[in-house]
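Here's the structure we're looking at; comments come further down.
Excluded from the complex is one protein chain; the other protein chains are retained at their positions.
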Amino acid sequence: MQQLLSVQDLEVSFANRRVLRQVSFSLAPGETLGIVGESGSGKSVTALAIMGLLSWPGRVTGGQILWHDDDLLSLPPDAHRRLRGSAMAMIFQEPMTCLNPVYTVGQQIAEVLMLHRGMNKREAAEAAAAYLAQVGIAEPKARLRNFPHELSGGMRQRVMIAMALAGEPELLIADEPTTALDVTVQAQILDLLQRLQAETGMAMILITHDLGLVAENAARGIVMYAGEVVETGGVDELFVSPAHPYTQGLLRSLPRWGEQRDVLYSIPGTVPRNLETIPGCAFADRCPVATEACQEPQIMRQVGPAQTARCWAAKAKQPILEGGAAECQPPTK
Amino acid sequence: MPSFMSRLRQHRLAAAGAVVLLVLVAAALFAPWLAPHDPEEVHPEAGLRGPSWQYPLGQDPLGRCILSRILYGARVSLSVGFLAGVISLAVGVVMGSLAGYFGGWVALVVMRLAEVFMTVPQFLLIIAAVAIVGPSFTSVLVIIGLSSWTGYARVLRGEIMSIKQQPFVEAARAYGASDWRILVHHVLPNCLSPLIVMVTLNVASAILLESSLSFLGFGIQEPQASWGSILSQGRSFFQSAPHVATFPGLAIMLAVLAFNLLGDGLRDALDPKLVEQGE
Partner (left out) sequence: MFRYIMRRILLAIPLILGISFLVFGLMYLAPGDPVRMLAGREASPEVIADIRQEWGFDKPFVVQYFMWLGKVLRGDMGRSVISGLPVSYLIKARLPYTLKLNFWATLLGLAIAFPLGVLAAARRQTWVDYTASALALVGMSMPSFWLSLVLIIVFAVKLNWLPTSGTGTWAHYVLPAAALGFSWAAGLMRMVRTSLLEVLKEDYVRTARAKGLREKIVLVKHALRNAMIPIVTVLGTWLAYMVVGTVIVETIFAWPGLGRLLTTALLQHDFFLVQAIILMISVAVVGANLLVDVLYAVIDPRVRLG
């Protein structure tokens, strides 16, 4: 099956500082991919690079982003722009500030319709109301005339989703779509996204720091750390038998029902700021199984039928839940 | 790299402003040694001669050396500017503190007064007040100073009001700190950066105002000469002898520009700027 999106060895720099290194993954049509990582891991930058929204001083300095076999990076800016909002759409974390305060909700949705679907004002207004209904907003026609500040956070996020849908995208990138919302609303929004995916057949990239969200909503996941992809795989494999020590650490940090601990486990150390100074694995200084071999640049290794990890020590392991640790083997040279 | 370059450039501009300012102040201070001629020395027969070796910036209608007059004029113009700035600062801080501290009707009166002062165009107030009191060095600088206090008052009042809400104020009072102490130790340091920026910009505007007043004849009077009054003497002759008006004008511009550059640079430096980063 032809991949919808294929990112290959993407490298992004801010001024002269690399923030993304060797990022590769692919996405099939209709698939949901979760990108997991903490702040600073590079997940948002990846999304912005795909959309072509990296703003100065950030720029892509290497790699390819293939959309239906076209490299987005070698397209003229105008061609990439035409894909934005139509073939690929993105919603962001803070619905408070993501909508223009001086225009009505209806105007902002209609804008997409008039630009990408060639509708006139009247058609756009009707279609906008239909999209508002589709995202679960009551009294859509009345809501068209509301300004963003007149709506609640959850409603604003729905409006963002409607705006994204209006272009009939093949891919929706959702960057922490629920982080700024109440817990109850979070669930509603995620259900909505799943339903819309089923209805429209669009693929989705769900970016989050919340492992639970990925486990419930995505089919495959990639784990990012300090600007690199450290592990990829189906969610089942990732969460049941993670291969990379970082992923393992993340899962171990989650408190579990029935568990008895005095101290919550947390990965010691902090995320490195500057990739430039680290020749090898970015996680080495915090890794429980690090050796000198980790100073060498690491490559992605196949550790399972659909699972890869960027670590010489990685092997598909016994499930973490049973307290198994990664088996360490010296690198075969 | 580009963002660092721009910050460096900004600092360079502010530094340039400061340097120009120092040069001007030095020129004013050392005028007696720098001036080639006595600024009052008249040569009526040589009036309006253009720049020459002996008179680098030319001569005014009465034959006086323009360069010397400008150097001495720096003393007048710059001191009016500085002193008026100080007065504005003092009055503004006091008014703002009163309003913030007492609140209630005191604040109401002060703020309404400020509104009136801000609405009536400053220049009209100044020119009328100077005409009433009679123009002189003192009256000009006091009046300009008294008309520009509103900005400071607002800042002070705002700062006090926001500080009043903080819990540590109660705590400080509890251990016996007097309100005066709170004002000096907590309120003022927080306001310092906007106040400093305001002062530089205020002095720039004071210099412009004084020169405008003097130009119209309502400012510094003979025999004292500020840049504005020197320029106004050349007014009637500017078509035939433009140098009389041009050079003092340049001096004014230079001084105001220097203050503006300094103020700009300070504002950028004192404002915490977030370096743009990726996630």
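We call the chains A and B, going by the order they appear; numbering starts again at 1 in every chain.
The criterion applied here is as follows: contacts are C-beta pairs under 8 Å (C-beta built on N, C-alpha and C of every residue); 3 or more make two chains touch, one makes a residue touch a chain.
If you're wondering where the values come from, they're calculated on a predicted model, not measured in any experiment.
Only one of the listed residues, B:44, B:121 or B:167, touches the absent chain: B:121. The residue from A:15, A:28 or A:53 that touches the chain not shown here is A:53.
Even with one chain removed from view, subunit A keeps its contact list with that chain: residues 51, 53, 55, 81-86, 89-90, 92, 94, 97-102, 111-112, 115-116, 147, 149, 160, 163, 167.
What subunit B contributes to its contact with the hidden chain is residues 2, 6, 112-113, 115-116, 118-125, 127-129, 131-132, 134, 204, 208-209, 211-212, 215-218, 228, 231, 235, 238-239, 242, 245-246, 249, 252-253, 256-257, 260-261, 264.
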